[in-house]
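In what follows, a single structure is set out as structure tokens and then discussed.
Note that one protein chain of the assembly has been removed; the remaining protein chains are unaltered in position.
Each chain gets a letter, A, B and C, in the order it is written, and its residues are counted from 1.
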Amino acid sequence: MKKTYINMLKEVELDQPIFIEALPGIGHVGKLAADHIIDELQAEKFAELYSPSFPPQVMVNEEGIIENMKNEFYYLKSAGGDKRDYIILVGNTQGLSPEGQYEICGFILDLVEKYGVNEIYTLGGLATGQPVEKTRVFGAATNTELTEKLKEFEVVLRSADGGIIGASGLLLGMGTLRGMEGICLMGETPGYFIDAEAAKALLGVLMALLNIEVDTEQLEERAQETRKMISKAQQMEQEMMERMTLKPGEEDLRYIG
Amino acid sequence: MKKTYINMLKEVELDQPIFIEALPGIGHVGKLAADHIIDELQAEKFAELYSPSFPPQVMVNEEGIIENMKNEFYYLKSAGGDKRDYIILVGNTQGLSPEGQYEICGFILDLVEKYGVNEIYTLGGLATGQPVEKTRVFGAATNTELTEKLKEFEVVLRSADGGIIGASGLLLGMGTLRGMEGICLMGETPGYFIDAEAAKALLGVLMALLNIEVDTEQLEERAQETRKMISKAQQMEQEMMERMTLKPGEEDLRYIG
Amino acid sequence: MKKTYINMLKEVELDQPIFIEALPGIGHVGKLAADHIIDELQAEKFAELYSPSFPPQVMVNEEGIIENMKNEFYYLKSAGGDKRDYIILVGNTQGLSPEGQYEICGFILDLVEKYGVNEIYTLGGLATGQPVEKTRVFGAATNTELTEKLKEFEVVLRSADGGIIGASGLLLGMGTLRGMEGICLMGETPGYFIDAEAAKALLGVLMALLNIEVDTEQLEERAQETRKMISKAQQMEQEMMERMTLKPGEEDLRYIG
Partner (left out) sequence: MKKTYINMLKEVELDQPIFIEALPGIGHVGKLAADHIIDELQAEKFAELYSPSFPPQVMVNEEGIIENMKNEFYYLKSAGGDKRDYIILVGNTQGLSPEGQYEICGFILDLVEKYGVNEIYTLGGLATGQPVEKTRVFGAATNTELTEKLKEFEVVLRSADGGIIGASGLLLGMGTLRGMEGICLMGETPGYFIDAEAAKALLGVLMALLNIEVDTEQLEERAQETRKMISKAQQMEQEMMERMTLKPGEEDLRYIG
């Protein structure tokens, strides 16, 4: 494999879909929320992305079966009260090098742009390094209209206290260069375990913003399942990404999308 | 040298060969086993792979002679009870960067695919960081039929406890995208010395799986020879790869293929 | 985004402009000085540079709005006593990899060469790691005529006590290969806070050299504003660049442009 490529699994027709991204990050908050939407609303996979900038390894699942590192695109038709179409991106990894991250996000935007996406939601966790009493949801957006909307939904605006690192930031930033607008939502989480509470809070805001309903009852169950299934390697990888971007000992707000 | 390339040394005709990979990794378990097969069954070298993603250095052998970093392809015709053909890949290094690893594995699969390979065995060590009483062999595979087969041969299935890093994992994962299936076998080893016991256990399972016979009597002797011949640089390189992928102090199961 | 590119915002005509570079570096000394010139003399932005070698992230500003990593080109017409034209380069980041830095500097020089630039001033800080009593300005240049000029203006010549790392050095070095000449000015600063004193000293020398006048009264105010606005992520990035190039514990003169 010399280049990033997308393997199309199914031809789909979508009408100006909303694009939701939730690749692995802190606390698996975003991924947990997005996997839950996919399962509960029975989204269907239609494309896979492979890249030589992913970690040079494979995962082994619970049954001892080998799985490639990849990003996966799902779609939903006429979902929620607004009957909108959706593309949801999940996966087991992100690109490692800066150049790889930019290239992969370029491929992702090329694909979703083809389907008419002009609205992006990226999901992640925000590690505060402290016990969380009542989970807050943090946010940032590409324009003031959207930040105003976030305030209405009681999202705490991030304010010059750090960048958004990885796909959750880059897809929004690069998206603006193509005329797309969007929001990044981050569930507050004490640290690096699989945090169902943060995912639930995040999902609550997302559902309100998108006018969709997803039963969150089984989210804790899913979190436990994920805790079992998440391999050490994925945790190691996540830690590697953190080491790439954070100073050891730093205790304040930080985020890897 | 600007690109990875393969230097063909000999034209060979092979009938749906089985592909065995054993590039340097933990405890030199896989390499030791594969080098032993090559010697005992007199496999012949037919191709060499060079890459700018290999470490920028040369090795010096026991006689003070300089040797390039490379991967080497050997073949065997009508070997074992099943009279199968084989391609065996060994070498003194692996690619350093993620992009390099993916590119090199792509070149390797391109070559073996040309000969009709659709069955891959990758060999490595699994460092438990603890003294090993009775060496176990761990495994993972690309489908459930093969994992069932592994259980029959008393291989311990790895189960969501980590990825398989490097060529041993990547060749299997990338192979599935070309319709190839395969198994990764890992000999349990306490750590980073040249482990003949682990190689012997690994070889035992491999021979049973492939229905071939290899005299393992001289394996300890080979291990001692290897211990002498293995240069510090190779050890350093191995350590570098480990530092790239492991958290210092981590004591649990881990594997570099 | 697969390649570095420049987005032209406005067609401008310039007559042999002087090129001033001040991308983020130690103490934000250069950036502070250049941002101040841009504001006080009302320079206008005419081009932006994006690169996959920038950190794979976005910044969040005070209002929670997402901003891409980028370099920005401003111009000034008939400024100062000599009525010269200027191109001023500022931004929120530099390239991370060596190859990225060289590529980006090549793009920058391609652009400014098109406008007839043959004189370059690069601005930065020089961290001495010690309290600074009276801020000195250090300098280096591409020829002896210019180093003589620096001495006249009481700039302390750097003398074989270290390289100039990053765009401030590279643009001058690569510029000489195109027949451009220039000066690097570095304001002495104790360390890593936003240092208005160093920027003021630097600006003083620059104004004298270029025969321009800029009111520096509000520089301290700007520094305070910058301190607020500068996100942790930018600081982290800067520290990352320092870790890339400096030995921990090193106390002597050092510089990242």
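Note that a residue touches a chain if its C-beta (ideal position, glycine included) is under 8 Å from a C-beta of that chain, and two chains touch if they have at least 3 such contacts.
Please read all numbers here as calculations on a predicted model, not as lab measurements.
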Interface partners of the hidden chain - shown chains only, full complex considered: B, C
Absent-chain contact - pick from B:61, B:130, B:211 or B:224: B:61
Hidden partner chain, touching residue among C:1, C:37 or C:141: C:141
Footprint left on chain B by the chain that the document does not show: 1-2, 50, 52-69, 96-97, 100, 228-234, 236-237, 239-240
Positions on chain C where the hidden chain makes contact: 95, 97-99, 101-103, 105-106, 139-144, 147, 150, 157-166, 169-170, 172-174, 176-177, 184, 245-247, 250, 252-254
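The rule we apply is simple: only the chains that are shown with their structure count from here on.
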Shortest contact path, chain B to chain C, counted in steps: 2
Chain copies touching (chain A, chain C) - same or different residues, decided at half shared: different
Degree value of the rotation bringing chain A onto chain B, based on Cα positions, nearest 5: 90
Rounded Å distance, chain B centre to chain C centre (Cα mean): 50
For chain A paired with chain C, centre-to-centre distance based on mean C-alpha positions, whole Å: 35
Of all residues in chain C, the ones touching two or more other chains: none
